[in-house]
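Let me begin by handing over the structure; questions about it come next.
Note that one protein chain is taken out, while the other chains of the complex remain in position.
Chain lettering (A, B and C) follows the sequence in which the chains are written, and residue indices restart at 1 in each chain.
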Amino acid sequence: MEILSNLFNVALLVATIRTTTPILLVALGGSFTTKAGIFNIGLEGQMLIAAFFAVVGSIWTGSSLGGMVIGVSAALVFALIYAVLVVSFRANEVVVGLALNILAGGMTVSLLKAIFGTRGSVVGRGIVGLPKVQIPGARDLLGPSTAQLISGYTPLVYVAFLAVLLMILFYNRTRLGLYIRVVGEKPEAAEALGISIARIRYTAALLCGLLAGLAGAHMSLGYITMFTENMSSGRGFMAVAILIFSGGDPLKVLAGCLLFGFADAFSLRLQTFGFPSYLVLAVPYAVALVALFALSWRARPKRIRETVETIRRALSVHPSREAGRDAPLPRS
Amino acid sequence: MTNRLLFRGLFSKGLARTLAGQALAFAIALALGAVIILMIEESPVAVLMTLMRGAFGDAEKIAGTLLQTTPILICGIAACIALRGGMFNVGIEGQLFLGGFAAAWVGFAFALPPVLHVLAAMTLAVVAGALWIAIPAFFRVRFGTNEVVSTILANYIATLLTSYFTIFLFKRPGGWSETPPILTSAYLPELFSFSRLNIGLLIGLALAVGVAAFFRWTSAGYAVTMVGSAPKFAEYGGVSVRRVGFGVLLVSGAVGGLAGGVETLGVHHRFMEGFAPGFGFDGLIAALLANGSPIGTIFTALFFGALRAGSLLLEVDTTASREIITVIQALIILAVSADLMMRRRGDRTGERRWKF
Amino acid sequence: AEKVHIAAISGYFAQGFGISIVNGLNKAKDDFGIDLKLVDTGNRALDYEEQFANLAKSGQYDLIFVMGWELVDALQKVGAQYPNQRFVFIDGVLDAKTMVYANFAEEQGSFIAGALAGLVEDMGPEFDKISDGKAIGFVGGRDIPVIRNFLGGYEQGAKYAAPDVKVNSVFAGTFDDPAKGSELAMALYGQGADIVYNVAGPTGEGVMQASAAADKYSLGVDIDMCSSAPGNVLASMLKRGDVAVYAIIKDEVEGRKVMPGTRTFDLASGGVEVKVCDDVAAKLPAAIKDKLEAIRTDVIAGKIQIARAK
């Protein structure tokens, strides 16, 4: 019992929110490109380059906001390169994405050396992290332990979750959102109405860069306050995985990210019960994989419905031909 | 009539354009690279010369280049096989690790006569790679589960799993995070006395030629190609699209496992944590740049191998660091992928070869 | 005298211990005017041998410092091919007689860190920010033998000083993910640990920042990390790579040619030590300080035997 309460508590939920946020931000970014019909495996690189420049910017400007702006700008530059190559030059998306990831890795380390004279990480040195937002009254209303659930995160955590709602609205109720969906789903329809496919895809790629940039800035100024090489640590790839099986729908993206974030936070806690670290560390990936398989299984409700129908029919009396005219006998 | 002329014209013009485009792309990448090199206060010419010397300077260096080429080539072939069948195996990295571990296990846990030992270890490496992709492959052909996602996820698990095996179950006492060394009977023969270059390279080349010939000359290869480029047509023609798809992924995984086996038995002679990171992705990029052609992959893999080998000397002989090489490498890949002249015309009908 | 040429090669110059080595090398460069070349191995085992050979073949380096266990096999092979090239392997001992080995007793330093943590934890709420949970934590980078050696010393030290304090240990599986380090530390704090020792390179920086966020304590490693989270860092276990390389280079520069053999850097020789952060030192009761000093003396004297992880 004690073990259970040690495992499942508010702290776990709070941790889930923390672990979910960066993936959610970058995955929501990827939602734009996914919906616009281009595949962006380069999210990892956009996030990493933004994390780096956010730290640099924060030191230069002496403000976390300045850091965020500069970090996001760097991600936008990467997004623009991606768009030029993929949209205008029709380069293979996977090659471009992977190459941009490599580029981000190499550039951050080189620039780290050039700017800070060190390898690896920048800590301290006047980096200004994002402040924590205390929601007024949360403590009094909910009590100190539950209040943690909604209060005391850095701003981008709220932005990430709010963005889910905004993006639902965006896709359903705004013109640009609609065009992005149309361009991804049926480009000829857009073209025939004079909607420029290229322009929409560029916009989607840049919007993606914006959110991936925020995700990076969150990593290095919000989640923690430092930069270290390769600090995105596969979160961008995780986001790509979530995007492919969510099709970029904001709600499904949220669900996927929460699932992964929860599995991550949960598995970290499992380690303290003596499970071998390497196996426990694989849990989030295994959970994601199982969820993916389970979902594709479920994605055939009609088949299941049919099977159920078959069974039902097999059990009932043989129906007459007339009765079966519109719903024929399944072949036994 | 007009059509004939039209197409003859298009073809030759297209080829010339492609070549010119690639050359232009290359030049742009190098120019960008030169700017970066200038920024770190090195001479681009010196860097390029050192790079060339590091890759092809003498027999040893050439062997070093080929040593780097081997795993990229074999991983690239694994990627080519899947691409031909219309699929993406992004999980080569994981298959490489599992294959590497499996080969090591046979290598240290059993005492077998020389040739047999190698064969047994290689076989298990191949089986391990195939098994690792079997589940994603099954879900892909049966339920259409996207194999890009499932194989990416499987990579993480494979890496962690082999680390677990290595450190918790088979750690060499007193050693680094590695298994005991394999017995010498399981070593792949080396080609030259002065290098670790081994027959793995020949395996890779034979595989490339074999796979190319398979696709070009055999009925089964024809069926795979058709499933990859026109699945509905293949289905109509009596090819079992699911079975072929499953087989293709399995073989691709098996070759990924083989790459791991070659690295273990040929070079490292043991399995260690993080033993060959990134080769799977290098192989995938090499294969994509070669547009899925096994023979083309020999050259792209050689190109990557030379860059990697050259950068090792670069780091010693100049103040440029390996990251700079990474940056330049990425620029070259980007430029070449853009294929500058070919695709500039704004036609909207341009088909993509692979869908996600 | 002739200029001394030094090369140093490792995949870890970006992380705690590597940083301290680079510090030592740079200090030697400043003090003795040596020629210094740093080479990064990257993380591909395939590259190591060629990199050593490239360095050794140039013949221009008097000493080549090599750091990192994964380089050992490649080093032994290349070392045999270039018998005239002197290599210094940092952070371990092998049986070969051809090289210089700089061996660090990280288990001793970790033992003291563990003892300090145990003693502080044992005080309970008496000491600022300590609960009566009687638990401390450990966050490792990857679960590899070197890190296990730190953990072993830490656990033994804690048990020795405070038998009923429990040690919870976790591993991030990576040295590059401070966010994960922070999350792991949060989990440990959440489960009652008041002090968490990090041996995880940049991942460990996340642990330090988590201690500030949770307002608990952390223990730094390799270099002095007291400034990472002022007020929340208890102490740092210093693994003085800088001292080691500086000493070896000094010998070389001053004409005492460095020859194969093993040099041990332990608590006695100042190669490892625990630096209690100033603010903590000011608050720490004298009794605790005395106990800690007694333990230190016993370890140096060999009265306390610490098992090394294998």
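As a convention for this text, a contact is a pair of C-beta atoms (placed from the backbone, for glycine too) under 8 Å apart; a residue touches a chain by one contact, two chains touch by 3 or more.
The rule is simple: contacts and distances are computed from a predicted model.
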- Name the absent chain by its UniProt protein name; which of "ABC transporter ATP-binding protein", "Dihydroorotate dehydrogenase", "Glutamate mutase sigma subunit" or "Heterodisulfide reductase subunit A" is it? "ABC transporter ATP-binding protein"
- Shown chains touched by the missing chain? A, B
- Candidate in contact with the missing chain, chosen from A:Val95, A:Val182, A:Cys208 or A:Met238: A:Val182
- Which residue from A:Leu65, A:Val84, A:Ile168 or A:Ile195 sits in contact with the chain not drawn here? A:Ile195
- Query: What chain A residues would touch the chain not displayed?
  - Reply: 169, 172-175, 178, 181-182, 185-186, 188-195, 302, 306, 321, 325-331
- Task: Considering the whole complex rather than only what is displayed, give the residues of chain B touching the chain that is not shown.
- Result: 2-10, 217-220, 222-223, 225-226, 229-230, 232-240
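Please note the rule applied: only the chains that are shown with their structure count from here on.
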- Item | Separation of chain A from chain C, taking each centre as the mean of its C-alpha atoms, in whole Å | 36
- Just curious, how far off is chain B from chain A if you go by their C-alpha centres, in Å? 28
- Item | Where chain B touches two or more other chains, by residue | 160, 163, 167, 321
- Sites on chain C at which at least two other chains make contact: 40, 143, 173
- Task: Going by the contact rule at the top, pick out the chain B residues touching chain C in the complex.
- Result: 54, 64, 67-68, 71, 160, 163, 167, 171, 173-178, 196, 263, 267-268, 270, 272-278, 308-309, 312-313, 315-317, 321-322
- Per the touch rule above, chain C residues touching chain A in the complex are 13-15, 18-19, 40, 140, 143, 168, 170-171, 173-174, 176-180, 182-184, 186-188, 190-191, 201-202, 205-206, 209, 227-228
- Touching chain C in the complex, chain A uses residues 6, 9, 11, 15, 18-19, 22, 118-121, 123-124, 219, 223-226, 228-231, 233, 264-265, 268-269, 271-272, 276-278, 281
